[in-house]
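Report on one structure; see the data block that follows.
Then we have chain A:
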Amino acid sequence: MKIIDVKNVHKIYNESEVKVHAVRGIDLEIEEGEFAAIVGPSGSGKTTFLNMIGGLDNPTEGEIIVNNTNIGALNSSKLIDFRLYNIGFVFQAYNLIPVLTAKENVEFIMQMQGISKAEREKDQLNY
Partner candidate 1 sequence: MIFNISWKNVWRNKTRSLVVVIAVTLGLIGGVFSGAIMVGMVKQRVYTAINNEVSHIQIHHPDYFANKEIQYTFPFHEIVDFAEQQDGVRSIAVRSKVMAMANTSGNAGTGIMVYGINPEQEKATTKIYNLILEDAGTYFDSESKLPSVVISQKLAKKLNVVNFKLTDKSFEILEKHEKPEFIEKARKLKDVLFRREKDFIHALEDSLQVKLSQKQLYNFTNAALEYKLRSKIVISFVGTHGDLVQSAFRISGIYKTTNSMFDEMNVFIKKSELDALAGIEANQSHEIAILCNDFKSSANAYKELKAKFPGLSVQEWSDLQPDLKMTTEYMNVYFYILTIFILLALGFGIVNTMLMAILERIKELGMLMAVGMNKVRVFKMIMLESVFLTITGGITGIIISTFLVLILGNTGIDLRALYGDGLEAVGYSALIYPEISLKYLIGTTILVILTGIVAAIYPARKAVKLNPAEAVRTDN
Partner candidate 2 sequence: MYNFIILAWRNIWRNKRRTIITTASVFFAMFLALVMRSFQVGSYDHMINNAVESYTGYIQIQDAEYWDDKTIDKTFEINEDLMTEIQQNSNVKQISPRLESFALASSGIKTKGVLVLGIDPEKEFSQVESKLVKWRFSDEAIARLEKENLPEIILKKIKELKNESYSYPGKIELDLELSNGDIQKYMPVIKTSAALSNSYFNNTEGVLIADRLAKFLGLSQNDTIVLIEQGFHGISAAGKYPINGVVKIPNPELDNMLIYMKLPQAQKFYSANDRLTSIAFNLKHHEYKDVKRTKHQIMNLLDTEKFAVKDWKELNTELVQQIESDNGSGIIMIAILYIVVAFGIFGTVLMMTAERRKEFGVMIAVGMKKWKLAIIVTLEMILLGFLAIISGIVASIPIILWYFYHPIRLTGDLAKTIENFGMEAVMPMAFQVDIFLNQIIVVMLLLLLAIAYPVFSITRIKAIRAIKD
């Protein structure tokens, strides 16, 4: 099953008078279970593209369907919820919540997802 389906996605930044056409018409399909890497030179738009797939940003044009949801059409609140339940990020820099332990960091996300305390305990130990 296609877990990620990207069709003709463009992203144009309109800051100041100069238009930056960062992503120009990408199509992409990734199957469930597949492992993919996106590589390219610095400034090629990788981060921009990944942000859009990850639901951090909306495309200027085109469709992004993740897990059967057209996330390109979601507003920022719905995107946040989508990310909470569907997407996991690992950032370049080491981005845990500083005031929590590693275990608590994991627990925090699960708590936001509404998983019961018992289940949380079980899952955390697994990690």
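One rule holds in what follows: a contact is a pair of C-beta atoms (placed from the backbone, for glycine too) under 8 Å apart; a residue touches a chain by one contact, two chains touch by 3 or more; residues count from 1.
The candidates were selected such that all candidates are chains of the complex that A comes from, given by their letters.
Remember, predicted model here, so these are calculated numbers, not experimental data.
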- Item | Touching partner of chain A in this complex, picked from 1 or 2 | 1
- How about chain A: which of its residues touch candidate 1 in the complex? 47, 51, 54, 56-57, 76-77, 80-85, 87-89, 91, 93, 95, 97-100, 104, 107-109, 111-113
